[in-house]
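Sharing a structure with you now.
One protein chain is absent from this view; the other protein chains keep their places.
And then chain A:
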Amino acid sequence: MSDLKNAGKYYWHYLKKYWFGFLMTSILIGISTACIVIAPTYLGKAVSELTTYLQQWTDAATRGNASLGSFHKTLWIYLGLYIGDATTLLIASWILARITAFSTGTMRVGMFRKMQRMQVKYFDSHSDGDILARYTSDLDNIFNAMNQALIEIFL
């Protein structure tokens, strides 16, 4: 449990300077999600407007009133929503990609610095392969996990 707390502190140390990025992503993702949720209703609306149009057109009495105007407008809104979704999503994932790459990089250099400050005793009690693995597979795992976690949290 205290391990978990320490891990939390550790990540916080490396992630806190990205708070603005996280805030931006949250807002952007909020917008993008809203777009995705709303868009299908416009799809439904377009189909039902089309149905109404077809009914009016089929009936000789109302054929004169039949118009595709509102159908076209709905389609444009539908498109607009998806463009909004795509741009916000693009910017958000771009920021996240930046954060994961750069924070892992800082962690890597931080670890190396730390290694320079360790006492020789530490290197005697840990095998070289073990220490090296931290630079490659452990950091790689952290990178993947962070990528995954941030995507799950935000997207």
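Everything below uses one rule, namely that contacts are C-beta pairs under 8 Å (C-beta built on N, C-alpha and C of every residue); 3 or more make two chains touch, one makes a residue touch a chain; residues count from 1.
FYI, contacts and distances are computed from a predicted model.
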{"item": "Name of the absent chain as recorded in UniProt (options \"ABC transporter ATP-binding protein\", \"L-lactate dehydrogenase complex protein LldG\", \"CDGSH iron-sulfur domain-containing protein\" or \"Ni/Fe-hydrogenase 2 integral membrane subunit HybB\")", "value": "\"ABC transporter ATP-binding protein\""}
{"item": "Identified contact with the non-displayed chain, of A:Leu23, A:Leu90 or A:Ala145", "value": "A:Leu90"}
{"item": "Residue of A:Ser26, A:Thr51 or A:Asn65 touching the missing chain in the full complex", "value": "A:Thr51"}
{"item": "Contact set of chain A toward the excluded chain (per top definition)", "value": "39, 43, 46-47, 50-51, 53-54, 57, 68, 71-72, 75, 78-79, 82-83, 85-87, 89-90, 93-94, 96-98, 100-102, 104-105, 108-109, 112-113, 115-117, 120, 123, 125, 127-129, 131-132, 135-137, 140, 143, 147"}
